[in-house]
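The complex is shown incomplete by one protein chain, all other protein chains being positioned as in the whole.
Going in written order, the chains are labelled A and B, and every chain counts its residues from 1.
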Amino acid sequence: MTLLKTSAGCLRSARLLLAATAISVLTQFSPVMAQDPIPGGTLHLPAPYSSALKSLDPHITYESQDMAVSKAFHRALYTWNSAENRPTLDLATAVETSADGKTFTYKLRDNAYFHNGRKMTADDLIWSYTRIMDPQKGYPGSPMISEIVGAEDYAAGKATSISGLKKIDDFTLEITFKNYLEPGTLLFEAVTAILPKEEADKPEFLSHPVGLGPFRFVEHVEGSRVVGEKFDKYYKPGQPYADRVEFTITDEYSTLDVAFRAGELDATVLSGGAYAAYKADPDLSKGLIEVPELFTRHMGMNVQKAPFDDVRVRQAINYAVDRDIIIRKLLKDKAFKATGWLPMTSVAFDKDRAPYAYDPEKAKQLLKEAGYGNGFEFEAMVTDGESTLGVLQAMTPFLAAVGITAKPKVVESGVLLDAINAGEAMAWFRSNGTGPDPVGALRCFDSRVSRSACNRSGYADPKFDAMIDAASSDPDPKRRIELAKEADGYIFEQAPVWFHNYNKAVVATQPWVHGVDSNVTEAAILEVDQIWLDENAPGRQ
Amino acid sequence: MKLLQLLRPNLFVGGLILVIMVFVALFAPLIATHDPVLDANLIYAEEPPGGAFLMGTDEQGRDIFSRVIYGARISLTIGLVVQLMNTCIGVTLGLSAGYFGGWWDEFVQGLTNLMLSIPTVVFALALMAVLGPGVTSLLIALGMTDWAYSCRISRAQVLSQKSRSYVQAAQTMGYGRFHIMFRELLPNIAGPLVVIATMGIGSAIMAEASLSFLGLGVVPPAPSWGSMLSHAREQLMVSPWIAIFPGAALFLTVLGFNLLGDGLRDLIDPQGKARRA
Partner (left out) sequence: MLMVIARRLMQALLTVAVVVTLVFLLFSVIPGSFVTSLVGEKRDIDPRVMARIEEQLHLNDPLPERFGRYVADLARGDLGSSFSTRRPVIDMLESRIVASFRLACAAILFAVAIGLPLGFIAAARPGSWIDMAAMMGAVSGLSVPGFWFGLLAMYFFSLQLGWLPTFGYGQGGLRHLVLPALTLGIGPMALLARTTRAAVLEVRGADFIRTARSKGMSETRIVTRHLARNAFVLVLTTIGLQFGSMLGGSVVIESLFAWPGVGSLLIQSVSLRDIPAVQGCILVIVLFFLLINTLVDIAYMLIDPRIRYR
C-alpha cells in the first residue's frame, strides 16, 4: 500500500518537477517581453566636459555640455534620431519637398506648448531663426540659418526679415534654401532651438530658460548642477517618463566615475582609463554603449609650407606611424582607426576603403622620392593634453625611425589658433566635427574656405573644389552621397592631414536605466524624454 | 640647553636631505636608468614599479624614476634662481628704504603692502598667462613677486641698526652710502635674511610645482614634478604610482629646505628677529 502511495507520490513530484522545469526552460527561451516604461523617479545625468555651463540660452552656446542640458529644456524643428541615425522631424509632423528640391513646407505641431503655457506657432520659428541671424550678436547657429534664402541679406541690413521664411498659416511654414541640402542636418541642434519671444528678450532668460522641452527649468547651481521637472504639456503623450532630471556639471571624469559606481548617476561618459576598467568588470561591462561619434581626430599639416607641400611627404607620415598601438595603449582602445576624413557613422563613409598601413619602409621610400632621404625636422604646436601633446609624444619615436624629428612647442589654445590662422603653424592636433552633413564636413578642404573657417591646412586643389561643387549641386540625394564618398577618397589619398582616429564615446548605464540612446553627433546629449527608470532605481526613492 | 637639542635634528636631517637632492640633481645622467623624455615606448605604458622601471612608467611609457631624478634638476635650479632674484630685489629695496627714509621709504612700503595683498599664485598666474608658458616666463613671474617679506625684514633690521656705533663711525669716516648699506649693514643683518632665503627656496619650488600643476609652468615633456602630478590625476584610479613618487620627491625637497631653515634660525637668530616685522 505504502509503496504504491509512495510511487504515486513520486510520480506526482516528478510530474511537478517536469512541469516546473518545462516552464522555466520555456520562459528562458521565450521572446523577451519588452518592459513598458514606468513613469516617475528622478534622472541623474551628467553634463560633462566642462566645470561650468556657458549659458542656459541655447542660441548663445555651442558647447557639448550646454547642449546636453538644453535637450531637457528646449527643442528644435528636427531632432537627432539615434535609432535611425539621422535627423527626423520633431516640432513638425510632415514635410513636403518642392519640385526643385529647395523649398520645404512644414506642417507644424498644434500641440506644442512653451513652459509659460503659450502654444507654439509658425511665428515662433520665424522669430527664433531671425534672432539667430542678428548681426549685432555672434550666434553660432548663424552659419546654419544663413543657408536660407535671404538670411544673409537680413544680416547685412539689406532686408528687414528673412525672405526664405514664409508663414502660410499658424501651423504651416515654408522654408527655401539656397542650395540642395538635407535641412535636418542644419536644424536639429540646440543652437537652432525654437524660443518664445516674450521670454527670450528678458534678462532673466539667461538664468531661467523657458522652452518647448520635456522638462521645465527649476534651478541652476553654478558649476555644480541643473535641475528640471516634468512639463505636463509636453507634446509627446506620456513623456517624459521621469518626474525630474538632475544634471551634474563637472569636467572631471573621476567624479563621474565614482558617482556612477556609487549609483549616484544613472548614466555617464567614460574616460579611456575608466573604459578599460569597466570593460574588465563583469557587472559594469553590461551597461556600456559604444558610440562612434562624428568627429575625426587628426594632425593637420600646413600644405603651403615645405616639406608638407609634397603629397609624398604627407603620405609618408601616414605610413610611418603605428596607429594601432597608439589607440590601444594611449587611448585605451577608445577610438576607431581613421580611413578617411568622413567617420564611420557618416552616410558617405566608405567601409571598403583600407587605412594607411603601418609601413615604415614605404614611408622611407616615399621620403627618398620626395628628396628627403635624410629626413627633416618640423615643429608641431600643441596644447597640453592627452589627445594633443600626448599623441605627438607617442608619434615621435615612429617618426624618428624614418628620419623625421618632431619638436613639440606647447602653447595655449588661443596662441595656437592665431598661428594656424596666420598660416605660420607647421602642424597641429585637432578633433574636427565631421558630420552629419558629409559635404559640409568635406568643405574643410575647399580652397574657397578660409583658414579661420575650417580649411586650416590651406589646402587648395581645383580638382577637389570641382568634386565638392558637383556633390553639392546634384539634385539627387543618393548621387550627392556617392560624390561625397569619392571626394573623401580623393582627400584620403592626398593626405592633407595625418589621419588618426574617429572618436569612440562610451556611455555607461546602470542596470535600472532604460531608453538611453547612442547619439553619434555627441554621445553626451541624451534624449531625456525617452529615458525611464525601473523599480530598482535609487532615483525613485 | 634647548638650543643644542633642537640644533642637531633639524639642521642635520634638513642638511642631509638637501645634500642628497643636490647630489642627485648634479649626477642625474649617471643615476637615471632611462632618458626622461626620449625613452618613451608605448608598449611599456603604465607599468607598475618593479624590474627595469624602479618607480613604474607613466602613460607614455617613460620611466618615472628617471623623470623624478631629472625633475630634481629643474626644481632645484628654478627654486634657487627664483629665490636669488627675490632676495636681491627685496634686500635692495628694504635696505635703501630703511636707510634713506623719506618719500622713498613711503613708496617702498606702499609697494610692499601692494605685493602682500595680492596672493602670489594669483599674480604669477596672471603674469604667466601674459608671458606664455616656459621657464623664462616662470622665472620672471616668480622671481619678481615674492620679495615683500625679505624687503620688510631688511628694512626693519636697518632701522634698528641705523643708530648703532659702527654705522655712525662709518658715516663719520666719510664712506659712501652704498658702501655703508652693503658692506657694513648687510653683513650684520644677514642672519635673519639667510633664514628667510632658505625657507624661501622651499616655497619657490612649491610655487613652480603649483604653476606647472595648473599647466602654466614648465612645459611638458620636460619632467617637472608639478606637471607630472597634473598628468597623474587622470590615471589615479589605475596607476597611482605616477602620482606618488614625484609628489614624495617634492615633499622631501621642500621639507629639507624648511628643516634647514629652522635649524639655521635656531643657530643664527634665536631671538626670532626674522619673525617680527
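The criterion applied here is as follows: a residue touches a chain if its C-beta (ideal position, glycine included) is under 8 Å from a C-beta of that chain, and two chains touch if they have at least 3 such contacts.
If you're wondering where the values come from, they're calculated on a predicted model, not measured in any experiment.
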Omitted chain's touching partners, listed by label: A, B
Contact with the hidden chain (one of A:123, A:251, A:281 or A:493): A:251
Touching the absent chain when the full complex is considered, from A:42, A:142 or A:185: A:142
Candidates B:31, B:81 or B:125 - the one touching the absent chain: B:125
Missing-chain contacts mapped onto subunit A: 51-55, 57, 60, 62-64, 135-140, 142-143, 206-207, 221-224, 248, 250-252, 254-255, 258-259, 262, 295, 387, 412-415, 417-418, 430-433, 450, 452-454
Residue ranges of subunit B at the interface with the undisplayed chain: 1-2, 5-6, 9, 110, 113-114, 117-119, 121-122, 125-127, 129-130, 132, 202, 206, 209-210, 213-214, 229, 232-233, 236-237, 240, 243-244, 247-248, 250-251, 254-255, 257-259, 262, 272, 275
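Criterion: only the chains that are shown with their structure count from here on.
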Computed distance of Cα centres, subunit B from subunit A, in Å: 47
Touch list for subunit B against partner subunit A, complex: 38, 40-43, 45, 59-61, 129, 132-133, 215, 219-221, 227, 233-238
Subunit B partner contacts - residues on subunit A that touch it in the complex: 253-254, 257, 271, 273-274, 276-277, 325-326, 329-330, 384, 386, 389-390, 393-394, 396-397, 408, 410-412, 415
